[in-house]
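Just one protein chain is left out here, and the rest sit where they should.
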Amino acid sequence: MSTNAKVDYQAEKGGYYKVLIGLLILTTITFIQPSMFLTDATFVVQLLIGLIKAIIILFYYMHLKGETLIGWTVSFAVFIVIFFFSIVIYDVNNFQYVDESHISSATTSAGSPTAGHHSASSESSHTTSEHTSGASHEATHSEH
Amino acid sequence: MLQGFNTSGTVIAEHIQQALEINLWISLVLFASVAIPLVYLAWKYRENNVKDEDIQNVTHNTLLEIVWTVVPTITLFVCFWYGYTSMVTARTMPAIDDSIVVEVEGSKWKWRYEYPANESGFVHKLGGAYTKPVRDENGKLIEKGTMGKSALYVPVNTNIILNMTAPIDDVLHAFFIPAFRMKEDVVPGRITKQWFNSNQVGEYEIECAEYCGTDHSYMYSRVVVLPIAEYNTWFNSNEETPEGDYGNSGDAILQQHGCKSCHAVDSDKVLVGPALKTRRLTKEQVLDVIENGQEKLGYAMGAMPAGMAEGTDAEEIAAYVAGGMIGTQPASFAACSSCHGEDGKGQYGTSPSLVSYDVDLLRNVLKNGKEGMIGTMPAFPYVSDEEVSAIAEYLENTK
Amino acid sequence: MSDHAYVPEIATTRDGVEHEVQGWQGDFYGGKLGFWLFMLTEVLMFGAMFMVLTYYFTLHHQDYIDASASLNRVLGGFNTVVLLISALTMGLGLLKFRSGDVKGAKLMIWATIFFASLFLGVKAIEWSLEFHHGVFLGLDALQSGNAHSKPFGQILFFGMYFTMTGLHGFHIIIGIGLMLWLLKRINANKVTTDHHILYWNIALYWDLVHLIWVFVFPYFYMIGADAGGYNLPDIGSLFGGHNNEH
Partner (left out) sequence: MSKSYFDETHCAIGHPKTKVMQWLLTVDHKRIGVMYAAVMFTFFFIAIATAMAMRIELFAPGAQIMDGDTFNQAFTLHGVIMIFLFIIPGIPAVFGNIVMPLMIGAKDVSFPRLNWFTFWLYILGCLIALSSLWTGNGFADTGWTFYAPYSLNTNTNVITTLVAAFVLGMASILTGLNFLVTIHRLRAPGMGFFKMPLFVWGIYATAWIQLLATPVVGITLILAILEKYFGIGIFDPAKGGDPVLFEHLFWIYSHPAVYLMILPAFGIMSEIIPVFSRREIFGYRTIALSSASIAGIGYLVWGHHLFTSGMSDIAKTIFSFLTFFVAIPTGIKFYDWIATMYKGKVILETPMLWALGTIITFAIGGLTGVTIAMVGADIHLQDTYYSVAHFHYAILGGVVFLFFAGLHYWYPVVTGRMYNESVAKTAFWLNFVGINLLWFPMFIAGYYGMPRRYFDYLPEFEIYHQISGIGAIVILSGLLLMFWNFLSNWNTGELSGTNPWEGTTLEWHLPSSPPPLENHTKVPYVDFNPYEYHHGKPVVKFDYETMKRID
């Protein structure tokens, strides 16, 4: 297809303004949403709005509408990212013995000045392991 | 072959060994299915054995193609299955009640083991660095390297669970016992686990299998499987190591905190950490550093961790170091040598020489000042490098 | 390579049927395809960063919300609108150019450059405000083990915040450079209304920069916008993980 052809400015500019207005409305929603509605799911709602905005930009500003080859490659790349997303996040979240094994922001890091890593970290991990290793043992079983 | 490689008697080793053997046979068959036709066809249709008219463009043979797709696929899934089941054996931890749980800490470059408290409430803490072999200039072996008493003592026919971790500012290691066919990474700040149960009394090498720096090749230790009675006697005593000829090294106690792998004690040599021979520090200063760690000197490699030695151990070390490191070295001094070297002279850029202040330490102290036990030294940032060298040389001569 | 018009070659079959050959010269679609492929790599790069961000989000919910709440939403929101308008001017510029209005197009490019610089200026103000609050790369708050240390989740959040907004800002700087270069090429008559693949691709690039911000903005600024009153969905649980608030 030839996108190299001349276009009529007056005929096409309207589309750009419409898209702009759409995007502005969505941005406004982005702003008011956390204090207005669906506040239990801000993260999901925000990303959904982002997705809608992205699709509008892709289709109209970036002229993706009607481009099969490029469209497919874009979807493929996005699919790959999401795929990596899911597997990696699934996996590192399920690092064996999750309960005792995460580097978390628990109280150990925030309050302790000076270099106490050595003793502090090993101590805390030891104690937690005693508490939870029974549970994690069961977890290991149930996985199989 | 390493000691006990074929006779370690753990169920994991047996299962993985089985998987490896099945895989070996499958591999040989698959390899033959490639190599034999290859050689045969190359010979049968060799250049001067074929007339141009006889050449045929055979491009498909459905039956054959199905066969060489399906048969390897099946064999591969046999492999997968054995790989999977042997992993399940290795990864299914025994119940915690009928196991001994040992805490394992891997750090640069030593393994340490902490047992649960025994009847009298005593907690065994073992482990430490491997003593490197000593060689002369021509690389000839003068003294063999030894495991020392950096060993993991376990009873025979008992489930052992290892809770493994590394200090949060350390690096990755991997706890590998070839004879038991078991291995798992040790991740800073996280806990990984392994288990084993050996029915053969004996000693087996432990290696570090994840690259971890300078002494990666010396991060050995040893697991010693003892008869149950012998183990119990030791476990319920306050003895460092079991009676008997386990861990064939004399100076094991020195290894206990794994310090001497970094610090020089008898010489001024700078190992990983500074050498420890000095009169410039008071006993209180040394004690303070041992207890609270030290990170005020702006060294690139970071701080000395607190709590390397405790209680009487710490007292002993402090007295010894402050006394200029003359006389018999206390066993507990090993706590220092992992960073400051066997001779206490430390290592460039890591930890200060305790023998005397080296140029780097001087420059740092002069530039940044220093908060010490005996008060604060103000910074002299305008001292030039030449001047620093001159001062250092002067100090060297006055010693 | 040269300005004289490219005449496509003709390939002839055995039967004498002629087929036009696509050469690399003047291949508008090829240029566009190539640039899209390049943009895919950008998407993957930022995608990987979002992945890292999300991974730690599943571990440190509350820290993320707290950290997000402390960002300056007014300046961030202002920048969102600025970028939105700049995307419009860029698009209109290309439209004008394609319809033959070179002068109008150049004006629009200058407008885009203005908005881009505005964006950077606001960003600079934002960063310096954060610096004065003691939250900046290299400052104590984002180091571990001292009295000012923030919790792990916040250190990671701000680490990613500065990385991603920094890289995004870097893309904007590159974009300004590209637009200036484009103006030069237009003035030199190397980019003409018939041969505007460069303009087309730079417009695409600018849309991509905008597109990335469309996700960066809510992820960093909005998730903690009303930190007081609600719980986030536990996305960690979707991945079988657990969060550490127990």
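Some points to look at:
Note that the chains take the letters A, B and C in the order they are written out, and that residue 1 is the start of every chain.
Definition applied: a residue touches a chain if its C-beta (ideal position, glycine included) is under 8 Å from a C-beta of that chain, and two chains touch if they have at least 3 such contacts.
Keep in mind it's a predicted model, so treat the numbers as computed, not measured.
The chain that is not drawn here is touched, among residues C:Ala48, C:Val122, C:Leu183 or C:Leu198, by C:Ala48. In the complete complex, the residue from A:Tyr9, A:Phe59 or A:Tyr90 that touches the missing chain is A:Tyr90. Annotation for chain B: contacts to the undisplayed chain at residues 1-2, 5, 15-16, 19-20, 23-24, 26-27, 30-31, 34-35, 37-38, 41-42, 45-47, 50, 52-61, 64-65, 68-69, 72-73, 76-77, 79-80, 82-91, 133, 135, 139, 141, 168-172, 174, 176, 178-179, 181-185, 187-190, 192, 205, 207-218, 300-302, 349.
Residues of chain A in contact with the chain left out of this view: 69, 76-77, 80, 83-84, 87-88, 90-92, 94-96, 101, 103-105, 109, 117, 140, 143-144.
Along chain C, the points of touch with the absent chain fall at residues 1, 9, 11-14, 17, 19-24, 27, 29-30, 33-34, 37-38, 40-42, 44-46, 48-49, 52, 55-56, 60, 137-138, 142-145, 151-153, 155-156, 159-160, 162-163, 167.
In this section, only the chains that are shown with their structure count from here on.
For the pair chain A and chain C, the distance between C-alpha centroids works out to 16 Å. Computed centre separation for the pair chain A/chain B is 38 angstrom, with centres defined by C-alpha atoms. We define each chain's centre as the mean of its Cα atoms; on that basis chain B and chain C are separated by 45 Å. Each of the following residues of chain A touches two or more other chains: 102-103, 114-117. Contact of a single residue of chain B with at least two other chains is seen at no position.
Interface of chain A with chain C (complex): residues 1-9, 12-13, 16-17, 19-20, 23-24, 27, 30-31, 33-35, 39-44, 46-47, 49-50, 53-54, 57-58, 61-62, 69-70, 73-74, 77-78, 80-81, 84-86, 88-90, 92-94, 98-99, 102-106, 109-110, 112-117. Residue ranges on chain C touching chain A, taken from their complex, read 28-29, 32-33, 36-37, 40, 43-44, 47-48, 50-51, 54-55, 58-60, 63, 73, 77, 80-81, 84-85, 87-88, 91-92, 95-96, 98-101, 144-147, 149-154, 193-197, 200, 204, 207-208, 210-211, 214-215, 217-219, 222-223, 225-226, 229-233, 235-236, 239-242, 244.
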